[in-house]
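As structure tokens, the structure follows; a few thoughts come after it.
One chain of protein is taken out of this complex; the other chains stay put.
Showing chain A:
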Amino acid sequence: MWYRTFSQVKVNQNDEMIPEFMSQLLVLSCRDVARVVKDATALKTVCELLMAVPLVQVKAACDVEMKFDEKVISYFESCTSPVDKEGYLSKKGEIKTSYHKRWCVLKGNLLFYKDRPADRDLTGVIVLEGCTVQLCESEEQFAFSLVWSDPGLRTYKFAAEDQASQESWIKALLSANHNYLTLLVMDLEKKYRDALVEFPNEPTNPFTMPNFNTAEAFQGAQSSAVPSFPAAGVAAGAGLSSNQMLQAPTLSSRSANKRSPKLWPKRSANVVPVNTPAAAVGEWLGVCLSTKDEFIQLHEDFGKEVKELIADWSKRGRGEEAAGVENLIDFG
């Protein structure tokens, strides 16, 4: 029976010890012989000599956990960022197999669980990447499970209170993964660009890059926590500060759309670099705005007459769709 405490000792795939930064190693034999070993070579020697614990046991004793800042994770759970879903679920124990009622909070791709809603201490968190959500057989009703299919990875089982709750949780968990939201945003971005092309004369709202990286993260009370997407016609709010803001041309009223785009204020030079590597994650805003710029140019080249027609049309009041007005540009 051997006891060991290690610091910074790891094992590789072959269960060989890879002592690193070993500061102190304390080895106690069943005869209470204590030795302090200060380096890798000495450790190996000691182990061999003592014919002590097989390396398998060494691994179990010195498994170094991946660093995961619990305070940061807890903060994310408790802060005012939006909760995607929360409620009681029965969760099958990870060691003991009975079900325990847990208060579960879903935020993004993290499922937190604790005993009661008001508890400050989290019992645990599940990162929801790489898993599927499935109905499952269970002694409990309204059960479902989170399944990781890779060998060695686990399955979490839950039971909801009723069918509605079960369906609602399954739906929420299925769409919790990062890829889902990424694809959804890309889809909407495309729809937005299409809408800009389709409705070119609508004044566009100034878009201000969300103030993601400064004070708002910590000062939930600050109203600029949500970027000020102003109601139509109002210039961007003043509450946003910080070094990475992108401002589209500001329009103060609907009539401004009759101004030549050339007169619009220049974009702020303080632009978040949009030179992301292509594909996968969007060049959302940059592409969006550059598309608009290109279109503005096109519109300007061909659109002077259109503007006059529109001015005329609005004087007459909006009549039937396209009554007497021909688009000079074929919008397809």
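Criterion: a residue touches a chain if its C-beta (ideal position, glycine included) is under 8 Å from a C-beta of that chain, and two chains touch if they have at least 3 such contacts; residues count from 1.
In this section, contacts and distances are computed from a predicted model.
Per its UniProt entry, the chain excluded from the display bears the name "Pleckstrin homology domain-containing family J member 1", taken from "IBH1-like N-terminal domain-containing protein", "Pleckstrin homology domain-containing family J member 1", "aspartate transaminase" or "GPI transamidase component PIG-T".
Residues of chain A that touch the chain left out of view are 65-76, 79, 81-85, 94, 107-110, 121-127, 129-131, 148, 150, 152-154, 156, 175, 177-179, 181-182, 184-185, 188-189, 191-192, 195-196, 198-199, 201-202, 204-205, 207, 210, 212-214, 217-218, 223, 226-229, 231-232, 243-244, 254, 257, 272-277, 279-282, 284-285, 310, 313-314, 317-318.
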